[in-house]
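Removed: one protein chain of the complex. Kept in place: all other protein chains.
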Amino acid sequence: MKDIKCCVVVVGAGPAGMAAAISAKKNGAEKVIIIERENRTGGILKQCIHAGFGLQYFGEELTGPEYAEKFSVLANETGIEFMLNTTALEIKDKTLVCVNTEGIVNIHFGALVLAMGCRERTRANLVIPGSRPAGIYSAGTAQKLINIFGHKVGKEVVILGSGDIGMIMARRLSLGGAKVKAVVEIMPYLAGLVRNKAQCLDDFGIPLMLSHTVVDIIGVDRVEAVTIAPVDENRQPIMEKAETISCDTLLLSVGLIPENELTRSADVALSGITKGAIVNQYKQTDKPYIFACGNVLHVNDLVDHVSHESEDAGKYAALYAAGKLESADELAVEPGDGVRYVCPQKMACVDDNVDLYFRTAAPGRNTTLTISDDSGVLVTKKLIRTTPGTIEKLTIPADKAKNAIGKIVVKAEHKEA
Amino acid sequence: MIKTDVLIIGAGAVGCALARELSKYNIKVTVCDKNDDVGGEASKSNSGLFSTSATMPVGTLECKLRTIAHSMILDVCNKLDVPYIECGSIAPILYPDQLETAKGLTERAFQNGVYDYELLPAKDILDLEPTLNPEILGGIYSPRDRQCNQFIFVSALAENAAENGVEFILDCKVTGMDVSNGKIHAVHTTKGDIEATWVINAAGLHCDEISDMVDECDFKVNPRKGEFYVFSHDTPVKVSHIISSVPSPKTRGVLVIPTVDNNMLVGPTADDVEDKTDVKTTAAGLASIKSQALNMIPGLHFEDTITQFVGVRPARTPEGYDLRFSEKVKGFIGISGVRSTGLTASVAIATYIVHGMKEHGLELERKVGWKQTRKGIARFAEKTNAEKDALIAADPLYGKIVCRCEQVTESEILQAIHRPVGAKTLDAVKRRVRAGMGRCQSGFCGPHVIEIIARELGIPEEDVRKRGEKAFMLDRD
Partner (left out) sequence: MKKTLICTVCPNGCEIEVNYTTREDAVITGYTCKRGIPYAIDECFEPKRTFTSSVKITGTDRRMLPVRTTGPIPKELLMKAAEAVAAITLEVPVKCGDVIVENFLDTDVKLVAAMSL
């Protein structure tokens, strides 16, 4: 058993972890360690070989591996220490217990940043009936098998869920010679970004079936077909209109869940909506020495947002470790009408700008976004279009944040559906 | 032509228990099974219960064998390092008409020699199991009902038998038999002919097909389908006892079962089906389990389910265990009617059959140096940090976690593959060491387990199967 001391330890060397670590170092943390279970940095970006990353953060369009590599290079230049091939097992007070092939390593930290990312929802989470043959993959698993291992997963594919990874995999599979027969979405609108529908589905003539779902999986050994039915306004399948589509593969892109098992070991309070930790604007959890960022906090649409948010987490973790993060009175931040969730869920009233990230509850046009407290409206913003697939950001200016009272509520009102 | 003294057809709980029992003697024993793994059918898809014979029909062979087995089973588990929990069971009484049934059941339990099967008032039952519906009218408490890891139970029996010289031939389906003059001359299989002095039909769900090959099938196997939910470790409301329904016209008998692996099982349904391979879950079946279970335990979080599965159990018409030494065909032993109770009863069925073989003139000589114990694969996730450190010092691959959800290391997976009667498929690895058994259902570890299986078995990754003959994981051109 080995013991190591550090100022800030970060769990996960994906985009969130690396941004947090670099920021912690820049904000005065002397020794910053990143724990990573895999043998390379980059997290999930290693398998996201498509372009579309970095337009906001770097001002250029990068692929996932390129985006990750920029942060890896920066992390190395900044003097971050990486412990690769090392898995974090549990948090016991201010000690992170890890394991690698040399044994158990106890890391005693001043502050810890959770940056473990998320996992994919499975068929079982949706309770899709049918048999349990080979050939059912979550979209991210298929992405890994194809882009990292160089495998082929199937010849004829149906994709359930119109999340971004699902649509990106529809294009990837088509380019690899497979036939993508349909992308099926239970909601009446797209789950992912509209540009991915344009460049991943429309470009390849792949039909998008909104308000439909998979009601049966057929095949004993390998998938042979799936049965698809339209759903009513309560999302209940209309079985008389069901049709069977032959395929050998079913891909699921039905949502992501923050991977918070380690967080639970520290008894950190979690949000029932985001499934991530409840934090304030410093990304600080109810255990003041634990911070969270990236998809383990809430599932993001763009890695660029993750980088920005994670820099905050890293900065305040460094300040906390140095004893420089003062606590202040906190107000609750809550989703109001038309908003699904807001992160952070708490706000310390200090003399600094506070960024709120949130998702709307349904798509719409001519949308007015507002933030108010008990005294009235603090911030408003008008947008031509909003969708739940996109994360919105509003900033409460320092003077208003400092003097806010009661409860902070974020609302979205659409003029048109 | 393979020659053996005893051929056991079917490597489920009964077949493997028989194999282990016979491995005590200087006799050549061969087990064949059409699946890629032992316990690949009814013995895997069940609730893993070791129950008393309290509610069994009085005086039947099934009741007798189960009573004997219940007294043997913990000794077998301890010797073979099979994990189990002594959780006991509770049958809550939800409706007044169940009270009479419950009284009848306690009388029957007494007749069956299960004296600790007790009808208790609601407050005592709720004290034992506070998750129960507070409106119950009472309940039956049975302290010696247990739950085991049924996958490990079967593979441990097989492993121990193999270590003592039994040969297992898997992916080997019996296709017919050459029978004449009251004798089996050859058993035809997909892996060649087998000649055996004794042929034991332990084919479970398929025992009618095997019996038919010697023209001894005077019964029918009715596949009975049972659907189950499996819950995540971290679901907030968990039971500490096996919760079963009191049989009544209103309920069909859904159970809520705490498992040795800290998951919770909820089910089964009981639907008679035509097709033995019908392992489809259904919207109606799952909905019915949910409403029945919530009636007993209102706090259950069904959103925390990590998988749902179907087990097909072999019901028999006419009902009841039938262990038969053929009078027409010399050396043929038929085992039929062994339903879900067979997991517990297997160890007694084995001794019963071996006893019968001796009575039929088989002379058995005890093997010198018979190994009666087996050590399980040490599970990293269950160890203290100091123990983990020691495991890694002995084998660094214990420090390489492959399945993050269940914290399964590469060392454990390698052991699962390389032990006697080792795993060859993803499902077989999963059953032995739980890689892929957790919340992500192999989303993260699947590609790595494919890689490890291919590397260790020396086959291309495209040939790696989920299970069975044709369930290939990847596209094969």
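Chains: A and B, in written order; residue numbering restarts at 1 for each.
In this section, contacts are C-beta pairs under 8 Å (C-beta built on N, C-alpha and C of every residue); 3 or more make two chains touch, one makes a residue touch a chain.
A quick note: this is a predicted structure, and the numbers were derived from the prediction, not measured.
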The chain left out touches which of the shown chains?
A
Could you tell me which of A:58, A:149 or A:189 touches the chain that is not displayed?
A:149
Could you tell which one of A:61, A:374 or A:399 touches the chain left off the display?
A:61
Hey, which of A:4, A:51, A:242 or A:322 is the one touching the hidden chain?
A:51
Which of A:75, A:89, A:157 or A:193 touches the chain that is not shown?
A:193
For the chain that got dropped from the picture, name the residues of chain A it touches.
39-40, 46, 49-52, 55, 61, 63-66, 69, 146-150, 175-177, 193-195, 197-199, 203, 301-302, 384-385, 390
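The definition used in the following text is that only the chains that are shown with their structure count from here on.
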Chain centre separation in whole Å, for chain B relative to chain A (CA means):
39
Residue ranges of chain A in contact with chain B within the complex:
1, 37, 85, 87, 89, 97, 99-104, 119-120, 122-125, 127, 129-134, 137-138, 140-141, 144-145, 148-149, 151-155, 178, 215-217, 220-222, 248-249, 261, 264
Complex interface listing, chain B residues touching chain A
230, 234, 277, 279-283, 286, 303, 305-309, 385-386, 388-389, 392-393, 396-397, 399-401, 404-405, 407, 439-444, 446-447, 451, 461-462, 465-475, 477
